[in-house]
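In what follows, a single structure is set out as structure tokens and then discussed.
Note that this complex is displayed minus one protein chain, with the remaining chains in position.
Let's look at subunit A:
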Amino acid sequence: MTASTAPPSSAPLLAIRGLSKAFLGVQALDGVDFTLRHGEIHALLGENGAGKSTLIKTLTGVYQRDGGTVALEGREIAPRGVEEAQRLHIGTVYQEVNLLPNLSVAENLFLGRQPMRWGLVDRGAMRRRARAILMPYGLSIDVTAPLGRFSVATQQIIAIARAVDMSAKVLILDEPTASLDAQEVAVLFKVMRTLRSRGIGIVFVTHFLDQVYEVCDRITVLRNGRLVGERRTAELPRLDLVAMMLGRELEAAAHRIDLGPAELDSRPPLASFKAFGKSRSVEPFDLDIRPGEVVALAGLLGSGRTETVRLVFGMDRADQGEATVDGRKVRLKGPRDAVRLGFGFCPEDRKKEGIVGELSVRENIILALQARQGWLKPIPRRRQEEIADRFIRLLDIRTPDAERPIQLLSGGNQQKALLARWLATEPRLLILDEPTRGIDVGAHAEIIRLIERLCADGMALLVVSSELEEIVAYSRRVVVLRDRRHVAELRGGEVSVERIVAAIASESKSGEVRQ
């Protein structure tokens, strides 16, 4: 269960002492110690901006440290690049899958270390070995197909298989489970335990505390670039862990929000969709959204949640059904139409569809508001700064100032800036796709509180989330999707994790619950 394998030498596998790193005056890491033993799974935890990513990137040679020592099995190392880190047997799987969608699965597994014969790549051997490598992971796929053809979960497992196969002694998993479903997580944990029994040290970064307690031997917590402490998992109660991470006592479990008066139901819907759908995307659905309510979309990966919100926001064009806003029929030909109607959308993949990395925090926040005003009427600089500063304060976006390029911020803070972008336009309907993905516990709670406050102000929210507890905490109505179909709608007192799970799992039959 715990690290029982005897270490081959007295020196720990990896010993980091007094590690420091600063960026443009921000001290990202300040004298951090971290010890990884042979054959242990060690959770590296902390809020956004705690320094986890920086620590990992320093280990893997992406960044060079400013101070401190890193020793691998007693030998001082300072990798200058990913390649060198790989040669030192430090393998990494990043938060976003960092493989190449255009190459085949086999080529991804063997990039840079292809089996050679007579000076040429032995493609036959590469295919055979690729299949053999993936076998223990329960993946029996066409290894010659481009990687992009497979789901994110499959790609993630392939990334792990690659790192493991490169005979890593130290395996760093940076939020590998963020896109996996429960079954895939189980497969991953099995693999992690096997690797542990072979003496490999695994650094596991995650936001799921359940997973920490399920699989980790030890926990190291960072906060604001400093070490808070290292504990054995078995000796650290969960509440203490959260307190360590947040540096404050967290309020007790999330409370159910007041469901609001029944008159809410009698209010005319803000937006109403009738038999709205798009072939090959999501089947026609009916959906009413009233002012001041949170409607959540729940379902498994690929069930059509994201597709639904893309239709609602006009990012994809519906090919059937109709949409009405304020009782008037409207056409949603593109996001511009949606924005004009007072819709806002925070996408799930903030890197690809949300933030503009090179622009400053201020420019990112102002973007949607400016777009709605039209580019011919620029918002005065003074006003822009006011708005940006207000939201930075309001949402507690951690940045030294509003002029910093947003890509330098941590994931959670980017997410908050995105939220600010749409809040600045004072939308009537705000769509949030996985608002809390890849965000730490503290920011989680803040975003949930924010959602509740927004509703109280009369804004309508359409939220896609995989976190069922969260959905239950803030939703007045939950639409459950399965296989690209809206299969059930729960409201008020019916909303509970059990009911949602039951709806997702229920037998597929036509003409199902739609109240």
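In this section, contacts are C-beta pairs under 8 Å (C-beta built on N, C-alpha and C of every residue); 3 or more make two chains touch, one makes a residue touch a chain; residues count from 1.
Methods note: contacts and distances are computed from a predicted model.
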{"item": "UniProt protein name of the chain not shown, from \"Pyridoxamine 5'-phosphate oxidase family protein\", \"Monosaccharide ABC transporter membrane protein, CUT2 family\", \"1,2-phenylacetyl-CoA epoxidase subunit PaaC\" or \"CysO-cysteine peptidase\"", "value": "\"Monosaccharide ABC transporter membrane protein, CUT2 family\""}
{"item": "Candidates A:T306, A:Q415, A:T436 or A:S465 - the one touching the absent chain", "value": "A:T306"}
{"item": "Residue, one of A:V152, A:A243 or A:V330, that touches the chain absent here", "value": "A:V152"}
{"item": "Of A:L111, A:A186 or A:V501, the residue in touch with the unshown chain", "value": "A:L111"}
{"item": "Option touching the unshown chain, where A:E73, A:D217 or A:E348 are the choices", "value": "A:E348"}
{"item": "Positions on subunit A where the hidden chain makes contact", "value": "62, 81-83, 86, 92, 94, 98-103, 107-108, 111-112, 114, 120-121, 123, 142, 144-146, 149-152, 154, 162, 179, 280-281, 301-307, 348-349"}
